[in-house]
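With one protein chain held back, the other chains of the complex are shown just where they sit.
For clarity, chains are labelled A and B in written order, and residue numbers in each chain start from 1.
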Amino acid sequence: MRGLAEAFRGRPGPIVAATLIVLLVVYAFVLPLVTADPFSMSGMSILDAFSPPIWMDGGQATMPFGADDQGRNLITAMAYGLRTSIMVGAISVVIGLVIGGALGLVAGFVGGRTDAIIMRLADVQLAYPALLLAMVIDGIATAILGRGRSNEMAIAIVIVSIGIAFWVQYARTIRSSVMVERDQDYVAAARVTGRSNTAILIQHILPNVMAPVLVIATINLGIAIITEATLSFLGIGIPPTYPSLGSLIRNGNNFLQSGEWWISVFPCLLLVALVVAVNVLGDHLRDHFNPKIRGRT
Amino acid sequence: MSEPVLKVRDLSVVLERNGRDFPVLDGVTFDIAPGEVLGLVGESGAGKSMTGIAIIDLLVPPLRRTSGTIALSGERLDQLSAKRMRRVRGKRIGFVFQDPMTSLNPVLSIGRQLTDTMRRHLPLTRGEARERAIAWLTRVGLANPPRVFAAAPHELSGGQRQRIVIALALCAEPDLLIADEPTTALDVSVQAHMLTLLRELHEETGTAMMLITHDLGVIAKMADRVAVFYAGRVIETAPTGRLIGAPLHPYTAGLMQATPAPDADGAMRVRAIPGAMPGIGALPPGCAFHPRCERAQAICREERPPLADAGGHDAACYFPLVEEVVS
Partner (left out) sequence: MSLDDVLILNAVSKAYGGRASMIEKAFGRRPKGLQAVREVSFTIRKGEVMGLVGESGCGKSTIARMAAGLLAPTGGEIGRNAAMREQMIFQDPFSSLNPRWRVRDIVAEPIRTHRLRPKKAIDERVAELLRQVGLSPEDGAKFPQAFSGGQRQRISIARALAGEPDFLILDEPTSALDVSVQAQILDLLRGFQAELHLTSLFITHNLPVVRLMADRIGVVYLGELVELAPTETIFHRPRHPYTRLLIDAAPDLDATDRSLHPIPGDLPDPSDPPSGCVFRTRCPFANERCAAERPELRTVETGQVRCHYDLDLSQRAAA
């Protein structure tokens, strides 16, 4: 904990970013607890459709950011959407981290042919943009499961697609760290003591290679959220009947031309705020944990 | 007595941390006479390398010189502008670092580095510089100088590179050579070659030398006089024979006993000094050595002993070892 306090001392940018993230998380996870789901019948009222933001003519105090075409209160809808986006982002990052981490650990520790196979696979995957890959995986899943899938299934597919699309970066980072650590004398000491390879890998090496990937994971969280929003915007991710920042933006996009700008602009601003905050924090953590910048002692 | 080549008086350096200054060097004072080899000896962090860096004004924040005068052949280096100081480095003071790789530019040929250095400091034509460079490569004992002249640093062994670093340090005919742990990274057999070379060149050129090392064996063979560093201060200074034969300061004696060596009967002995040298910012009051010293009395804990001027063999100690040696 003292290390954490140390990491932020005298750095206003990261402090603002961290505070903003905390506020957004509270907003996304607390508001839905006390409001009705605007994507269910009871949560919307068609009478309020296209209600403008509070400061415009016809704005209502209960709907500070206005309402969309179905009369969903945007401040509630965005909380639900933000919650989905954060969860999809976080879970997909964890999936990528677990897959990439495991493959990277094995590749770096075992070396030889195993390493070559895993790394060539990574090279092949890198030839495709992550977004394209997520679309392909989503397409395959849809082909197998059929169109009539549930919202939950669609979300799960998006999460897995994004997770798989990002494993390579973790695998490469972990692999190169493992290759450095496995030649350290503390590993040799554990070998001489008679520890098994698995024990050495999990207990000795893993804790020493985690810091850089956790930093990458933070930065990737922003990219994963953007990817989810992009997929949903393109209509191949989360269906418009389910709240996510991407589906809100997509829906709002239909009304941008007709003057109801708020339906897409506010979710957009929220997305930008979240991603910028996450990136500022990630950059800061990267600098903080980078021994070259920070010095060894 | 002639004018010293290097005259250092009351040199102090601090390390700034969280707005506070911690002493790194404190009142370092010594002279180097023309043609003399002064050895600076001490443990890591005692301040011996810092002294070398402070003399050529290469301290970078958070390190800062707070006091002291440094005179090279009478000229005050501490008052020179950064621009003029750059001309002193390399021309009037040559430097040999511990790691020969970092002192050589990895992408330039050896010949280019030698000729560049000479032409920067001496009025030579390209042809003359080349001739001199080849002569220097021969002089530092490298076989096939024309081949070495064209070689890149990575094509040479560690010992060969260290010879080139010595040639680079001396080729501009400096008044003073500062050699900072010049043989520490080398093996025993290569080390003896390098020390022989340094000695030969020193005798030929007459350049005064400041030899920084933690190895008392190197001091015994090379230095005319020695300054012993402890916790940022010079605690004893003497001609080499007197220092090694009859050290006054208990730390100097302890350092010698800590070096494994056979005693008069041929049995090996080693005797450790208890404790550790205080780190920066953790200096005890009084004599910095008193927590580890068997001879310490009340005054040692309270008052810092000055480096007493006792005719060439000086020690900063209230209870020096001299009586025991005499009796």
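Before moving on, here are some points about what is shown:
Here is the rule we use: contacts are C-beta pairs under 8 Å (C-beta built on N, C-alpha and C of every residue); 3 or more make two chains touch, one makes a residue touch a chain.
If you're wondering where the values come from, they're calculated on a predicted model, not measured in any experiment.
When you scan B:139, B:161, B:214 or B:233 for touch with the missing chain, the hit is B:214. In the full complex, the hidden chain is touched by chain B at residues 43-44, 157, 159, 187-193, 195-196, 199, 214-218, 220-222, 240-241, 244-245, 254-262, 266, 268, 270-274, 276-277. Not every partner is drawn; the one left out touches chain A at residues 184-186, 188-195, 204, 207-208, 297.
The definition used in the following text is that only the chains that are shown with their structure count from here on.
Chain A and chain B, compared by their mean Cα positions, are separated by 56 Å.
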